[in-house]
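For this depiction, one protein chain was excluded, whereas all remaining protein chains were kept in their positions.
The letters A and B name the chains in turn, as written, and every chain counts its residues from 1.
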Amino acid sequence: MRAEYPASIRIVRVPCTGKVDIVFILKTLESGVDGIYIVGCEEGNCHFMVGNIRARKRIVKAKKILETIGLEPERIEMFNLSAGDGVKFVNIAKEMTERILKLGPSSIPRNAVIMEDIEEAI
Amino acid sequence: MMIDVIINGKKIKAEEGLTILQVAIKSGITIPTLCYHPVLEAQGACRLCTVKIVQGKRDRFVTSCNFPITDGLEVFTETGDVMMARKTIIELLLARCPDVEILRGLAEKYGIKEPRFKIGNDRCILCGLCVRVCEERIGRSAITMIDRGMDMKVGTPFKIHADACIACGACISVCPTDAIKIEDITGRRPMPIPSEFNEGLNSRHPIYLPYPQAVPNTPAIDRNYCVYLNSGQCKMCQDVCEAGAIDYTQVDEVVEIEVGSIILAPGFDTFDPKMKSEFGYGNIQNVITSLEFERILSASGPFSGEIMRPSDKKHPRKVAWIQCVGSRDISCNRDYCSSVCCMYATKEAVIAKEHDGNIEPTIFFMDIRAFGKGFDTYYERAISQYGVRYVRSMVSGLYERPANRNVIVAYINEEGKKTEEEFDMVVLSVGIGPSKKGIDLCGRLGIELNRHNFCKTTTFEPLTTSREGIFLSGSFQTPKDIPETVTQGSGAAAYAGSIISSARGELIEEQSYPDEKDTSAEEVRIGVFVCHCGINIAGVVDVKAVRDYAKTLPGVAYADNCLYTCSQDNQKKMIGLIEEHNLNRVVTAACSPRTHEPLFRETIREAGLNKYLYEMANIRDQCSWVHMNEKGKATEKAKDLVRMAVANARLLAPLQEITLEVNHSALVIGGGNAGMTAALKLGDMGYDVTLIEKESELGGNLRHVFYTIHGDDVQAYLEDLIRKTESHPRVTVIKNAEIDNVEGYKGNFTTSLIVGAGLRSVKIEHGIAIVATGADEARPAEYLYGENSSVLTQMELEKMIMGDVTAVKAMKEIVMIQCVGSRNEERPYCSRICCSHAVKNALKLKEINPAMKIYVLYRDIRTYGLYEEYYTKAREKGVIFIRYDLSEKPVVSMKDGRLTVSAADPVLKTRFDFRPDLLILSSAVIPKENEIMAGLLKINRSEDNFYLEAHMKLRPVDFSTEGVFVAGMAHLPKLIEETISQSAAAAARAAIILSKDKLVAESVIARVNPELCAVCLTCVRACPFGVPVINEESTAEINPVLCQGCGTCVSECPGKAIVLQHYRDEQILAKSKNSIGVN
Partner (left out) sequence: MVIGEGKPIEEILSMISDKKKLLVVGCKGCVTVCSAGGKKEVEVLSSTIRLARAKDNNPIEIKEETLERQCDTEYLVLMRGYINNYDAVLSLACGAGVQYCAEMYKSKIILPAINTNFVGVTEKQGIWTERCQTCGNCILDRTGGICPITRCAKSLLNGPCGGSSLGKCEIHKDISCGWQLIYDRLKELGLTDAYEEIIPLKDWSTSRDGGLRRIVREDLTL
């Protein structure tokens, strides 16, 4: 449907939101992104049965961690939508962008050393 | 010939003969235009595309749309003076047409607040596009520029309606300012093409995708509306399509295919509610069908999922659903139940409420038929959680209140009182009938239909048509919901597959590939292919800049652009480039892996690379398509996406697909109707089957069923079924067998049995298992059952009828109570078969003794589908149905030594006392003890303790544990014919595995690093599929064949001992960290 949404969003594909580790959230925040949101299937409709429910619990935990260290927990969020629901996808993108714009840039300095960790991993 | 031009200081190579604008568009440089259209001759009418060119020492302003490039031409598109010039042009145009949105947008962009010139009130900017398209493309010249000077305007010759106009709308479609009114040009009225997918609630284009999920997902030209195919003019689409994909010469062809069997699945048509004029459909705008409402609810529907009523697009508050429109209605020849409407109406009401909390849904119904798995719980939740109001009633008509376009529902309530209620919108729950196309097809094929025009089938052959070799599935047999339809689809495949099993595998062609290169020791050399996708990407993203950026990234050995990366010749080129540059990773910056990953994986495999050494950056769906008005940002994002993909590509590792041998024999557990049917179907398809039964004889529940509602002889069928089973050369029957242990997995199971009184132990190796263990009729715990010998269950009654007819004949009065032990707190589910069971037995009793008084005390009569006929027939024969509420159940007692049933009728508000000779309890169907079996086979059970399938709608006979399937009442109470369909379906699903020589496991699977494993059991507990186990080496182990690759265990593991191949943590982190750009 090609509905427009803010160009500030970068998508990282995972096989299931059940694969989203709390460590991904924290380490990605360390690199200085302003917000992260996880988009999973509707609850009860996970192709892998429970992945999205596991992800939601981890997001709750990650939010708590951010709160304790004084980072805005609103910078991370979990959403559910069905694959056919482009309208909702766009609404989520807009909502999240607005939310981040209101919060302003992350207090974590940007840390764009391209491919820093990869050298190690290779 | 290619020549050089310099646009904004950037050297660009371009084909001689192009205009400046064309070159700019191809290079992703934006120049605003109004009168430009890619397939019409440029005229430079609006002047908006003005740019500055430098030739020698001189510079001047030209319109870029019609100025051809010359070698060395230097162009500036956004200098201050150019912008000033454009600003003046826009100012003049805006003064002439102050209300035109596109001009206001431009004015804002160019910083114009109020034009300095005299303000007019026109919409037309005299760009002439409409005149040009009508002349050049449509060939009608119906409109032209008329009058002169200040009065010039677009119009028809002599300012009268033009005969030449064919009302094609081309002029409207090209007009940038929406200035054309067709009624000024012609007296003909163009009719919008109603969108079939959206039930005509909105319109579509003549070139269209039938629906978003259409396969193939390519647009089609509707030949009924195409101007070219009807008049020989236009052909605009052919010129616009850069891929050259438009071919007007394609025509329908007759293709002959030789086949061994045929499956019909022509589906249903919904009832046309215009046939019931009392509902006013077609006259009252705010009366719509349930299918229309379904589209309104859909995010891809006409209102993008917002709930609006048609008359004024306002959000309705009170919405009513009218049930049984064109169902259970003799007046329109539809004296059957459509089976699905109660649940879809409930679903629509619930979703409507979820979309818009202000909606107050009301459902007008006769009986709520929530007989499917989990349906009754859903229905109860609709009431308690969503506040859906159910009104038991007969709706007599609908009429409109003209003042507010609301709809008045006139109905007779349960007390028999005429009542009226006003709603903002009314949804007609239209019934379903055999599709017209299906009826025509069956006529041509000589296939018999029943009196409703559904395909004629029998109880014991529900998937077989009257013509040999032709089978059928779906709602063309009887109305049915998704799970039953999917089940029948698989079931029909089993039938069709059986008769042609000898030819299986003959048409398979093996694909051969070159040997895979070992790239493990090589340094990373990535090739990045940045796709233009015609103008899909290149029109928005500066693809050359993206390519140049890709070249700077570490690990990238080669980067270039492709016009269409996925085109066949480009695939060949890619293979050559991979070899030439010794590439060992490939990234395409193009479209979606959803559609194109398999293709590119195949390509690199053909180049000798492991197919997992491929990664995609989706710079189309995730970038150019969705940021088309932010070109600069889109290009930056495309670079980021490429950087992320390259970061991941550097970490990609080749993965080997694991194959394993398949044992081609089957184990069927349970020797009832389901088990025997499944075993026979598998045997007929050519697989060896072991059928095990824990009792000493085959037959299961069927042994206690003697006749069906249609009058079939069940015992004769059973005898035949047992004979066929026991004599089938491929079926081995083991009776008195209990399962002791099950080991292994899909393709390779070993099951240990304990057989007979001697407790002999038997081991069976098999590739799949079908669980067909059945269910039982519950022994009621109420209504004096077991205390009084005149209180029987339906099955006991049936036995009595078959045993002692004279005793039965002497009975004067019989009372039946429905839902005994079903639909209550203990068992919230509906047992599905008891209503037809009661009607069946009531009819039988009436046949034996027509004078017998029979009272059926019920909550909802659920004789779904064609069984409705028998409910009608029972009432005709004098069986009296009296409803009761769960809050006031019948009371059974002994009074003066006689059995007394006292029932409160909520309709008549009185109590009835009966003194029946027999009280028959329609007792619940309950699952057998199945906890141990569920544990052995690692299969799930629902809250009601029936076995739980992998997906209630789409995978109705599979378990989430692969290689194990379910059939019959072990899954859910069901009628004989439903069990037969489902058993065949289980056999067909099982045959998918059994037919393979080898199973290839997904490579995207989780693996445990034993060194890091703390044997904490977290993965064992967390895996939704029960795959990880602790092995003999005391470490967690994940069977690669069974792993579904979701990665849940990876993210749970406290020791970080598990990796998901192809999505390793460092890969995902590399991508997400690289999402941040340097700028």
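Heads up, the rule we're going with is that a contact is a pair of C-beta atoms (placed from the backbone, for glycine too) under 8 Å apart; a residue touches a chain by one contact, two chains touch by 3 or more.
Computed from a prediction, not measured in an experiment: that's the story for all the values here.
With respect to the full assembly, the chain omitted from this view is in touch with A, B. When the full complex is taken into account, the listed residue touching the unshown chain is A:Ile65, out of A:Ile11, A:Cys41, A:Ile65 or A:Leu103.
Taking the whole complex into account, chain A touches the unshown chain at residues 22-23, 26-27, 29-30, 65-66, 68-71, 107-109.
Contact between chain B and the unshown chain involves residues 1012, 1014-1018, 1021-1022, 1053-1057.
Keep this in mind: only the chains that are shown with their structure count from here on.
Per-chain Cα centroids separate chain A from chain B by 27 Å.
Of all the residues in chain A, the ones that touch chain B in their complex are 1-5, 7-8, 10-16, 18-24, 27-28, 31-33, 36, 47-51, 54, 58, 82, 84-88, 110-112, 114-118, 121-122.
Listing the residues of chain B that touch chain A in their complex gives 212-213, 298-300, 304-305, 524, 553-554, 593, 618, 622-623, 625-630, 633-634, 636-637, 640-641, 643-644, 647, 650-651, 960, 1004, 1022, 1024-1025, 1044-1048, 1050-1052, 1060, 1063, 1065-1066, 1068-1078.
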